[in-house]
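After the structure tokens below, expect a handful of questions from me.
Of the protein chains in this complex, all but one are displayed in their positions.
The block that comes next holds chain A.
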Amino acid sequence: MSLTKAERTVILSMWDKISAQADAIGTEALERLFASYPQTKTYFPHLDLRPGSAHLRVHGAKVVAALGDAVKSIDNIAGALAKLSELHAYILRVDPVNFKLLSHCLLVTVASHFPADFTADAHTAWDKFLSIVSCVLTEKYR
């Protein structure tokens, strides 16, 4: 699976708006993840996951920053996320099913913040982009 030219354009054009609210969006996506899928909290015993916590904000910002790296190197996402891929494979070992859950919560967050921009075509582009990111992050698992 790869992104078409039109899909790359959509992602790049929406990214400016998203990165302007990076912290809020990252935090909200994580809040949504933990509310809808409480089992995902298992990976964060070391963090205060209550809504509004500083930990959530810091981690949410980290997640969106990493997505930003992928957007900036949209033609070479594997290269941009190589270190993160190793981290997830050898240290974090996050069950692959969870990437779909976080991706969905990111889509819901973006949809709720930018409803006019989040057309069905934009939705497709973002769904594909996050699928590619998820693939890269799990590609060294075995």
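We adopt the following convention: contacts are C-beta pairs under 8 Å (C-beta built on N, C-alpha and C of every residue); 3 or more make two chains touch, one makes a residue touch a chain; residues count from 1.
Following the convention adopted for this analysis, contacts and distances are computed from a predicted model.
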Choices "Hemoglobin subunit epsilon-2", "2-methoxy-6-polyprenyl-1,4-benzoquinol methylase, mitochondrial", "Proteasome subunit alpha type" or "Fructose-bisphosphate aldolase" - which one is the UniProt name of the chain not shown: "Hemoglobin subunit epsilon-2"
Among A:Thr4, A:Gln39, A:Asn76 or A:Thr119, the residue in touch with the chain that has been omitted: A:Thr119
From A:Leu12, A:Ala35 or A:Ala65, residue that would touch the chain that is not displayed: A:Ala35
Touch residues of chain A, complete complex, unshown partner: 28, 31-32, 34-37, 51, 104-105, 107-109, 111-113, 115, 118-121, 123-124, 127
